[in-house]
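Next up is a structure, given as structure tokens.
With one protein chain removed, the remaining protein chains of the complex are shown where they sit.
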Amino acid sequence: MTTRLSGVIPPLVTPLTEDGEVDAGSFKRLIDRLIDAGVSGLFVCGSTSEVALLSDRLRDDVVRIAVDAAQGRVPVLAGVIDTGTLRMIDHARRAEKLGAKGIVATPPFYIAPNPAEIIEHYRALAKAVSVPVIAYNIPSATHVGIPMESLDVLAHEGTIGALKDSSGDIMYFRTAIETIGDAGIGILTGSEVFADLALELGATGIVPGIGNVDPYGYVAIQKAAETGDWETARREQERLIKLFEIVTVADLSRIGFTAGALGSFKMALYQLGVIDNPTTCTPMLPLNDEESEIIRQHLVDAGLKPVR
Amino acid sequence: MTTRLSGVIPPLVTPLTEDGEVDAGSFKRLIDRLIDAGVSGLFVCGSTSEVALLSDRLRDDVVRIAVDAAQGRVPVLAGVIDTGTLRMIDHARRAEKLGAKGIVATPPFYIAPNPAEIIEHYRALAKAVSVPVIAYNIPSATHVGIPMESLDVLAHEGTIGALKDSSGDIMYFRTAIETIGDAGIGILTGSEVFADLALELGATGIVPGIGNVDPYGYVAIQKAAETGDWETARREQERLIKLFEIVTVADLSRIGFTAGALGSFKMALYQLGVIDNPTTCTPMLPLNDEESEIIRQHLVDAGLKPVR
Amino acid sequence: MTTRLSGVIPPLVTPLTEDGEVDAGSFKRLIDRLIDAGVSGLFVCGSTSEVALLSDRLRDDVVRIAVDAAQGRVPVLAGVIDTGTLRMIDHARRAEKLGAKGIVATPPFYIAPNPAEIIEHYRALAKAVSVPVIAYNIPSATHVGIPMESLDVLAHEGTIGALKDSSGDIMYFRTAIETIGDAGIGILTGSEVFADLALELGATGIVPGIGNVDPYGYVAIQKAAETGDWETARREQERLIKLFEIVTVADLSRIGFTAGALGSFKMALYQLGVIDNPTTCTPMLPLNDEESEIIRQHLVDAGLKPVR
Partner (left out) sequence: MTTRLSGVIPPLVTPLTEDGEVDAGSFKRLIDRLIDAGVSGLFVCGSTSEVALLSDRLRDDVVRIAVDAAQGRVPVLAGVIDTGTLRMIDHARRAEKLGAKGIVATPPFYIAPNPAEIIEHYRALAKAVSVPVIAYNIPSATHVGIPMESLDVLAHEGTIGALKDSSGDIMYFRTAIETIGDAGIGILTGSEVFADLALELGATGIVPGIGNVDPYGYVAIQKAAETGDWETARREQERLIKLFEIVTVADLSRIGFTAGALGSFKMALYQLGVIDNPTTCTPMLPLNDEESEIIRQHLVDAGLKPVR
């Protein structure tokens, strides 16, 4: 990680056993499949991992198993999502000790920090660990965006090693490229649906949640982008946009939005035979048979091969 | 706590030393002052405590010191604010072991749960501890409200021992009174500014942040309410509304909203000689001299006696 | 209107014929019933009137018919809701010419004005007509609130003759009472559900939409408030809160929220035999039989007597 973060770095789901423990066997199969597909890193304990619901013990299990399974083939980055700086420092130190090569941190939330306090926060994190700190912008979850003025300072003074932007706002991303593109750090998009455009605008890498299900597609986009073949990138992206519709198949009067979205990734991986259980973390409720069947159909439509 | 939660139960600030440790001496003085003023319980590790920023170790220190200082005179309730159920269970078990007589829990946040998952969440919490679970509705911080339909189920099936509503929406509160008033549980308002109206509507108790600074005023409102003397309640409330303006004196281009609001409580307590330091938890920035002076003036206007 | 606006001033629905013209016969029956019940004014062309959907010609018909039907028994106030100052001036001049004794105006919307521009706006309106201008705060519809600082200036310099607050935020209202209570102008709440509390806080009058359906109840609240009989006021308010649930019976996957809410008032008035058609203005869709039946049941539960 002395170089810029780049390539496809999927935010991994956390395979669970039926009784809610990390399912090491499934997790290793998932990791092998991703590495075989050509990803350049693994981001565990991100939003896609249900990190907000995992206890500290489960988070540690996730990092430990991932580092063990990766066997150094690609670096493992670990999210340290929590409401406050001191809390994230605790997570970050444990993750570093367990072998994470970078830690990914949102701003503090629940509270309402201002741009100066967000700078303060990342400086404290960077001082607490020796691996790079990646700033994670995901206001849909935190309700606290990383202001461009904070990003500017943090990138140029060397506090952060990368930005992961999951705002869904292409102009935030474009402005970030413009503002910190010269800082020599990774600029990653978390978008599943405009990875092609983000790469065209100068993204160094992509972090797509549905890359768990179809890593091949995003690796293809990334490779097409490298050669400037935007038409191929766009065609592949459009296929993946359709596949991404699985995040909205759940009936929201029955289960929550996050349960439906993250549950659909797990259900798809279960149907593809990659993981043994589609179980999500309590208190999220499961998808039902009808919804699962729609997901299966989406897999078929996208050219993937469900085995159950 | 076999009876309904009632009376004034202030959400305590967490006095810190300059290097960010819990300041036990200041904390004990604060607690003695509150109990002397006539509060009926102490709510630690609530939003006012900067709980979102406190490490697990600091949270434990807070509960331990509070229980020790209260010496059984009034019960200590402990907030277990976190993003997920398993995480809150861990906090709740530690708090119970440390002597908390009730735990106060938000819904999961960062994720987007639905009403059924929120029910699931509180049931899991209630199963994990033997002290009552108090449902904490504070959508301004969590961005996840507790739906009335969930509340209805939880109150009537006996899962929760009280509601603490800090929504600021009097109709949510009024509807809650209407919906779960017959369940025999505590119905508390977290409002600093319409405690009088909430009591008139049937609140069993009040949890005002600025009750740290002026517990006498809220105890006076509570006592006036008991005798139906609404005019006195209203007059006292109006005085406290003016005092509450200290939460907005901070210049938000310099420090964050939460830093300004919670910082103002600490600054006032420091000026009143109750705590030794106005320090807030990292990464929040401090109030400046000009702002502090305005706070001091508010104290004087409210009839309180700053000593520095 | 040389005196403060006070009492119950319902915002009238606009009875329509099946082909979308103002139904003068129904409108007169509605007005007679309201005046008989003891209201002190009639507010036409408010949000409840579907004003946003009415053409200028229909708006003029509404004012003309209302003034004619009122026959000077109570004053008619006319809303001049529109996006901009010049547009509202045109409406205001027509309304004044047609006999309106006051005009009710929101801030400009669609655009994003600041506090100074909102002051500018009301000054221009007040200069354009000789009847009082009432400031109408309804951010749920306009997405532009009237800032307290603007209100303070406008009330104390004599630009506005009253405030009608439909924010649903009791603290906005309470602060308004505190801020402009000494200006000698009317301070009206548009809340259907906390009219009792608003009166207790010092409201001079109330403007409840469901007062179309049950004016007796709100007049009873107002009378109880005058004698300080808050228990009666609260009991009556609680009955009306239940009746007000008719605004949410519509299936929002079938018709819009406004269609369901305003349609429920018209359906209730149709069922009570006051108006001849429950028709709402295009493009709003009608309630269906199932929803109508629930509304009828609510009327019965509230002690009203549907005749069809």
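A few remarks follow.
Note that the chains take the letters A, B and C in the order they are written out, and that residue 1 is the start of every chain.
Assume a residue touches a chain if its C-beta (ideal position, glycine included) is under 8 Å from a C-beta of that chain, and two chains touch if they have at least 3 such contacts.
Computed from a prediction, not measured in an experiment: that's the story for all the values here.
The chain not shown here is in contact, across the full complex, with A, C. Screening A:Val8, A:Leu197 or A:Val219 against the full complex identifies A:Leu197 as the residue touching the chain left out. If you put the hidden chain back, the residue from C:Arg64, C:His121 or C:Lys266 that touches it is C:His121. The chain omitted from view is touched by exactly one of A:Glu149, A:Glu178, A:Asp251 or A:Glu293, namely A:Glu178.
Against the chain not shown here, chain A presents residues 168-171, 174-175, 178, 193-194, 197, 200-201, 230, 234, 238, 241. Residues 47, 50, 52-56, 58, 81-87, 89-90, 108-114, 116-118, 120-121, 124, 141-143, 252-259, 281-285 of chain C touch the missing chain (whole complex, contact as defined above).
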